[in-house]
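One protein chain is absent from this view; the other protein chains keep their places.
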Amino acid sequence: MDHDFAITLDVGSSAANHTGSWRTFRPEYVRRLPPCNAACPAGEDIQGWLSFAEAGDYEAAWRALTQNNPLPAVMGRVCYHPCETACNRGAIDAAVGVNAVEHFLGDMALAKGWKFTPPGHKTCTKVLVVGAGPAGLSAAYHLALLGHAVTIKEAGPAPGGMMRFGIPKYRLPRDVLDAEVARICDLGVRIEYNQKVSDLQATMAEGGFDAAFLAVGAHIAKRAYIPAGEATKILDAVQVLASMEGEEKPLLGRRVVVYGGGNTALDVARTAKRLGAEEAIIVYRRTREKMPAHDFELEEALEEGVMLKWLSTIKHVAAGSITVEKMTLDETGFPQPTGEFETLEADSVVLALGQDVDLSLLDGVPGLEIENGVVKVGPDMMTGASGVFAGGDMAPSERTVTVAVGHGKKAARAIDAFLRGGIYTPGPKHELASFERLNSWYYGEAPQTVRPTLEIARRSSTFEEVVRGLDESTALYEARRCLSCGNCFECDNCYGVCPDNAVIKLGPGQGFKFNYDFCKGCGLCASECPCGAIAMAPEEI
Amino acid sequence: MLKQIEGSHAMAEAIALCRPEVICAYPITPQTHIVEGVGELVKSGALQNCEFINVESEFAALSVAIGASAAGARVYTATASQGLLFMAEAVYNAAGLGLPIVMTLGNRAIGAPINIWNDHSDAMSMRDAGWIQLFAENNQEAVDLHIIAFRLAEELSMPAMVCVDGFILTHAFERVDIPDQAQVDSFLPPYDPVQVLDPENPASIGAMVGPEAFTEVRFLAHYKQRQALRLIPEFCEDFAKTFGRAAGGLLRPYRTDDAETIVVAMGSVVGTIKDVIDEMRDAGEKIGAVALVSYRPFPVEALRDILKHAKHVVVVEKCISVGVGGPLADNTDGALRNLRDRPKLHSAIAGLGGRPITRESLKKLFHDAVHAPWIGPFFLDLNERVVGREIHRGRKVRRAGSTAENILKQLALASHLPPG
């Protein structure tokens, strides 16, 4: 069309005017570390697998999850989910139920029979793993995926370690554990049972192993000296819980006192109730706030009728009764005796005071150091002995299944690097995506869904699983509560709010990029990014 | 078809024959009868395919016209006096955007004091707006100029104003030959805009233009109007062929061949002036007249060619550019600029606010121009006694009040009527 000079202009011609020259700050897409991922001892990319789950692609979610953790069905039941404690959503309504979704994905994988993809090629190296607990299984899994031939030597008759011999069935059904272990074995991992390694060097030489990962756990119950009379029944928690796996159930009597304040104490007390005890009383020398056991487990125990006696120490055990002394906390929070005593009826006393590691297999291994009853390891989990790595409860750290799984993974990567003649260096960590980085306006209100729990009546008489899984709709709901802290989730906000159309949408899964020809640097994209995935950086002039 | 018809209705019929597609109407005396007339034709179905929009002001009237024209419709509206001033901003805008809107201006004085009667103050106020301004001498010409105006406007992409004297023409019943539709259709092709708002071919119309191009835009507007100087005679010739009568043109000389004195005027007063010229010619005086049809563009060369041999040029106009004089006189003066032996120019202001211009006064005026010339603008039939007294009073009393009111009071006293 013929146009009037100057008064009429061709459409879109302002694209010739590059307003990017106005800019003093430039937006940049960044990745920040989500608090859940930062908190996960197993190093799971929780946000990553939730993003598949929220799209309803559960298999992709499970595959992403199992890149870091081969035991999601187990972990979905027994993990104390520090991810949820860290979750930014807690500041809006309630943390995302990560553990529940993991539980759901783990169960779905078992139901659907999803298998791990075997490695494309195999190396000709052999690795010995000692102990088929969570650390050992995790290491074996990761090593197998890296193509190494792995043999696990397990002292016990069945796999799982403390997952089997420490955690009651009502928290972790054994068929779930067995199925997840079997899936690891399907990758070619060999587990030899009843093979206690007593001389590591000999075992390695004999089997022609190029490296070893030690994860024997902590099975020796700590004892405390308690004056006791005749015919008293004092047991330890490890013994009680382990014997639950055998034919002969422990005889605890009608009134059971458990001494200790950790999760194991709760497990024992709840087990005693299920075995028919009328009373299960936990005696703990400090207060509820100081108790190391997790709150939700305590709640469940209280629901089941477990009783607690705070600020008390056992001074004497007699047949049918115990004497406790009341304590008081001093200003440092340490319990101090008061001189007041009380007598409780008790048919048995179970000590749940912690466990020690059986380090006998390490005798004579050169360079290896022991400190505070555990093996010293470097940041790559290698002990002082070259090619010998250690993790799980026998290494210094918090003793949980999740930590152990994390150790296994870390050790496997380090062993792989060691076998290739290198040193494993993890990638740099991104800056934490704290709540202040988010624009929480964009997140809709959605309270957490709670996993159904077994009726109280049935809990006191059976070992049925107490906490059930989510169904698909609730798992999807829960996955969609994820805020995707610190990482673009393709919400199109930057693309939409730019007054200068200076954001280019690259298509599904591809994210966005800035068109710096036109970006004036107003910063709207950064301030309206829900998840804090855009940073403004001063323009270099 | 010959009809004895009111000027406004004759114009309405002619406008309808031009097949306007959008008409914006807002009442203001003395143009109201025109839009009423067109409105009737639309409502009755005589004029089909036309949107008749009753707007809320003259500003809106021309604004609606701007929108419709930019969107490719043939558009008509009408106004007068205060109405033209109220739409002034849009008047300039329509021209700047090159929109071929045709508007009738029922010429009327501008207040205060408010006055509904005829003069040319309104048209003159918009003389620099970039519109074509054509002045009709009688209602036949008023009819014909509207038809020509549409063709001219659309050919040049430029708005055109047809100026007709309020009451004198708009309300006068005269014999008018109203053309038939076939004639108009053959003269005026359907509107084919140069540029138009079109989703198929989008463009941004009405950009902001800065110092880097504004001069060029203005130059081109001026250039385009100068083109009209060529087109107007062409179209008038074409008009004569189609309709069998002459109309319009840039200007029309009357008995100027050997004239030593030539009167220049526009609009209906030309009729009276011709009568006076006939009378004076009969008395042996070498006098003639030029009826200026196209005030914008101003036909400098054509006017100069006629005036250059005269000794005296008398400009009679119905407008005073306060503080200077008559704008038509100034423009005429401009046409004579740099001429060797140029005629003497005598400026007269007449017929303001509807005051009758009599043959006697004109005759005396033309005589005086030659024999008792004045300096500056001469106000025909000025009541000198009244203004003298008012000037005197204003000097004495600081708060002398409204001049208009005082004059009325004096006139009332003089005629022994109660004031007010």
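Letters A and B name the chains as they come in the text, with residue numbers starting at 1 for each one.
Assume a contact is a pair of C-beta atoms (placed from the backbone, for glycine too) under 8 Å apart; a residue touches a chain by one contact, two chains touch by 3 or more.
To be clear about the criterion, contacts and distances are computed from a predicted model.
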"3-(3-hydroxy-phenyl)propionate hydroxylase", "Sugar ABC transporter ATP-binding protein", "Nicotinate dehydrogenase subunit A" or "Pyruvate ferredoxin oxidoreductase beta subunit" - which is the UniProt name of the missing chain: "Pyruvate ferredoxin oxidoreductase beta subunit"
Contact with the hidden chain (one of B:45, B:210 or B:284): B:210
Given B:93, B:121 or B:347, the one touching the chain that is not displayed: B:93
Among B:113, B:189, B:202 or B:271, the residue in touch with the chain that has been omitted: B:202
Residue of A:120, A:339, A:366 or A:444 touching the missing chain in the full complex: A:444
Sites on chain B contacted by the missing partner chain, in the whole complex: 21-22, 24, 49-51, 53-57, 59-60, 63-73, 75, 89-90, 93, 97, 197-199, 201-210, 212-213
Hidden partner chain, residues of chain A it touches: 6-7, 9-19, 22, 54-55, 441-446, 476-477, 480-484, 489-493, 495-497, 499-502, 505, 507-508, 515, 517-518, 520-524, 526-528, 530, 536
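Heads up, the rule we're going with is that only the chains that are shown with their structure count from here on.
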Contacting residues of chain B [partner chain A, same complex]: 96-98, 157, 194-196, 198, 201-207, 209, 213-214, 216-217, 220
Contact footprint of chain B on chain A as seen in their complex: 1-11
